[in-house]
Each structure stands twice: as structure tokens, then as C-alpha cells.
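With one protein chain withheld, the remaining protein chains of the complex are depicted in position.
Moving on to subunit A:
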Amino acid sequence: MTGLTHLQRLEAESIHILREVVAETERPVMLYSVGKDSAVMLHLAKKAFFPARPPFPLLHVDTTWKFQAMYELRDRAAEAAGMELIVHRNPEAEALGINPFDHGSRHTDMWKTEGLKQALTAGGYDAAFGGARRDEEKSRAKERVFSFRSAAHGWDPKAQRPELWNLYNSRIHKGESIRVFPISNWTELDIWQYILQEGIEIVPLYFAAPRPTVERDGMLLMVDDDRFRLQPGEVPVDRSIRFRTLGCYPLTGAVESEAATLSEVIQEMLLTTTSERQGRAIDHDQAASMEKKKREGYF
């Protein structure tokens, strides 16, 4: 058989999308969250524009509560790619000291949702690449590759454009913007296989190691720095853990694991019986929660 493998087809499709956006929009930017999906998206961007550097900056919407290891890889990856790294922290959230311990969902709203809107408006970006995948969540199964936002960054599920063949319509009015998802058609397993095949560096937190943890509300949380507020009686315990998704460390649940290599992680993923997003506190609302967040402007 002379045909392409599924990873080759997915890679080519993603590269095609990245190039279309660069050719047709004025100021694209890539949202870089430092997770494994971002790592794959950045790798694809390097491939798409080689030997040139990807002709857009990376944007990290920071909450100041990410894992230390994420900040470290973020800076290194941007430098290795030769790309400008823009870090945005919502000044209002910073001034109010918004944090995941005291402010619950306001933490996500202000740092992430509002922070993202601020950063996109400030940069005047008309297109932003995001690493969302259709297999992540039910409402995303219907999300287009190109998702159009009003000048206020709102999303209207009824006003999205049909996408035929590989023809994308990137025309927008002044002030409007597009969120573009180049890895829409990748599954979690595709992402892992591609990381393995391409030797892409990911945050070490994806691999099991002994780390200080506490158990709270059925979640294993890592005590990543001394801002972690221990409740009465809580004592950090070293457990061999790893993370399936990465976000703000006080909101991200770990799994106990011995999987210390990439193939062991994939093995464990394939042998477990829960889907990927379960570790994220943010998704534990009702099923339509993601769609609601999206309408409000959360990525």
C-alpha cells in the first residue's frame, strides 16, 4: 500500500490549516498553554513554515498558578522555536489577588476568560490558533476548524460557517476574530503517538515521579509551591503521580501512577477506563458546561 498513514494525513491537514491562516489573515497568534496539545501544535507550526520560523508570536494567558515545570518549558520551547513569547496576566485579577483557593470559578473567569479577551484585543489579533480537539468533549464534536467571534469575542453556534473540502473562509469584518483549531481531528491517542514518533518534548509532569501531594475532595493535588494552603490536618505526602492534563496546579488532579516513560504513559492511558478531562475541576459541572464557557469566550 502506497498511501499515507493516519498520522501523515493528520499532520498534512494541520499544516495546510496553519498555512492558510498565515496567508489569509493579518495578525495571527498561537495560543500556547504548554500542555501536550500545545506542544504538538507548536511542532506542526515549525514544520509548516520550515525553513522560516513560524511567522507569528506565541501567546500564553497566564494565571500565575501554573506548575513551575510549565513555566520552565514554556520559556525554553519559545526560545528554541525562535518565536516571540507574549505572556499576558489580567492586571485586574493580579491587583485583586484572584486565586483558586478563595475565588472558585471567578479564578477561571478572570484569569483565563477575561485575560484571553484582553490579550487578544490588546494585540489586535484577527486569528488565534488553539489546540482544542473535537474528541475532547461532546460540544466540541461540532465545532468548526475556523470558529468566528464577534468583536466582543462572543461565539454564536448558529452563525458558524460551513466548511467544505479543505476550503476555509477566513474573511471577517474589522474587530471580529477567528479561533482556529488546526488539530481538530486528532484524538488523544493520535497526540501521544505523534509525540512518540516525533520525539516532541513535553512537560515532565506527564511522567510519573514522586511528588508532594494532598488528597482533597477526591482529587490528588500537588503541592507545587508554598502558596498552597494546607487545611487543618493536611500534610503533604510523597506519592508517585503524573498528570493527564495540565492547568492551574491547585485545580488539576493527578493520578497515581508508575508510568515514567512515554510508552508506559500511553499504555496506562489505553488501559484506564476514564476519559481524559476527568482530572480537571472545571469540567465537573453539567454536560453543557463547556458550551456555556465557550459562548462567554473561554477557549
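Just so we're on the same page, a residue touches a chain if its C-beta (ideal position, glycine included) is under 8 Å from a C-beta of that chain, and two chains touch if they have at least 3 such contacts; residues count from 1.
Heads up, the rule we're going with is that contacts and distances are computed from a predicted model.
Student: Which choice in "Peptide/nickel transport system ATP-binding protein", "Multifunctional fusion protein", "ABC transporter permease subunit" or "Cytochrome c oxidase subunit II" gives the name that UniProt lists for the one chain left out?
Tutor: The record for the missing subunit names the protein "Multifunctional fusion protein".
Student: Just name the one of A:4, A:122 or A:230 that touches the chain not displayed here.
Tutor: Once the missing chain is taken into account, the touching residue is A:4.
Student: For subunit A, which residues lie in contact with the unshown chain of the complex?
Tutor: So the residues of subunit A touching the missing chain come out as 1-12, 15-16, 19-20, 22-23, 46-53, 134-135, 138-142, 157-158, 161-167, 169, 171-173, 184-185, 187, 189-190, 193, 196-197, 263-264, 266-267, 270-271, 273-275, 278, 287-288, 291-292.
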